[in-house]
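After this line comes chain A, so read on.
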Amino acid sequence: MSVAMMMSVALCYAAMSGLSLAMPRHLMDVTDRRLTATQVRVLRWTASLVLILAYLPMWQVWGAGTGFVVWVSVLSVTSIVLVLLLSYGPKWAVRVAFLMMLSASFLWLMQ
Partner candidate 1 sequence: MQLPYPIRIISLVLAATIGGYFLTSAVIIFLSAIVPMDKPDAIVASSLFSYAIYTAAVIWIFVVRDSKRAWLGMLIPTLMFGGAGLLISRMAS
Partner candidate 2 sequence: MSELNQPAKEQESFRQAMGWLHTWGGLVASWALFTIFLTGTIGVFDEDITHWMKPEVTAVSDFDPAAMTEQQRVAAIKKAQAYLQAHASDSHFWRIGLPTETDPGIRVSWRDQQNAAQDTLLSLKTGEPMPVVENRETEGGHHFVHMHYEFHAGMAGIWFVGFFTMIMLVALISGIIIHKRIFKDFFTFRQNKGQRSWLDGHNASAVLTLPFQLMIAYTGLVIFLSIYMPAGVLANYSNPQQFFAELLDEPMHRPETGVHADVVDLSVLFQRAEVMMGKPGRFMSVEHPGDSSAVTKVFGWFDEKDYYGQLLRDEIGNVQFDATNGDVMNLNPPGEYDKGTPMAVQRVMRIMHFANFGGYSVRWLYFIMGMAGALMMATGAILFLVKRRQKSLNEFGAQTARVYRVIEVLNIAAISGLAVACIGYFWLNRLIPFDIADRAAWEIKGFFYLWLLMLVHSACRPATKAWLEQWSLFTLLALLLPVMNLITTGHWLVSYWQTGDWVSVGFELTVLVFGLMSLGLVLFLRRKLTATERYSQPAKPSEAIS
């Protein structure tokens, strides 16, 4: 897997987990803390931004069109992993999200 692909996978997973945790029903499985309305909004916007960022390495490697197709595919596959983790190991879902954000930053700095 190329660096670009790894970065995109990491960012997609992180973004989707952010979006899922912005929903009370999934946050409940992970922690007893509740988020305020503003915090939820910030989380959603940040996650959406990260989602878009995940497209950029795909654009660079594959071109705009093919990159879009691969990006959507990566979103689907990382979401599947996320849903399984949320169901069978919710705390791990969050840990992996932080791990992914770290990895993505690391990969970007390494370039």
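How these were chosen: all candidates are chains of the complex that A comes from, given by their letters.
Going forward, a residue touches a chain if its C-beta (ideal position, glycine included) is under 8 Å from a C-beta of that chain, and two chains touch if they have at least 3 such contacts; residues count from 1.
The structure presented is a predicted model; accordingly, all values stated were derived computationally and were not measured.
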Chain touching chain A (counting every copy) in this complex, out of 1 or 2: 2
Candidate 2 contact footprint on chain A (complex, rising order): 1-2, 5, 16, 19-20, 23, 25-26, 61-63, 65-66, 69-70, 72-74, 76-77, 79-80, 82-84, 86-88
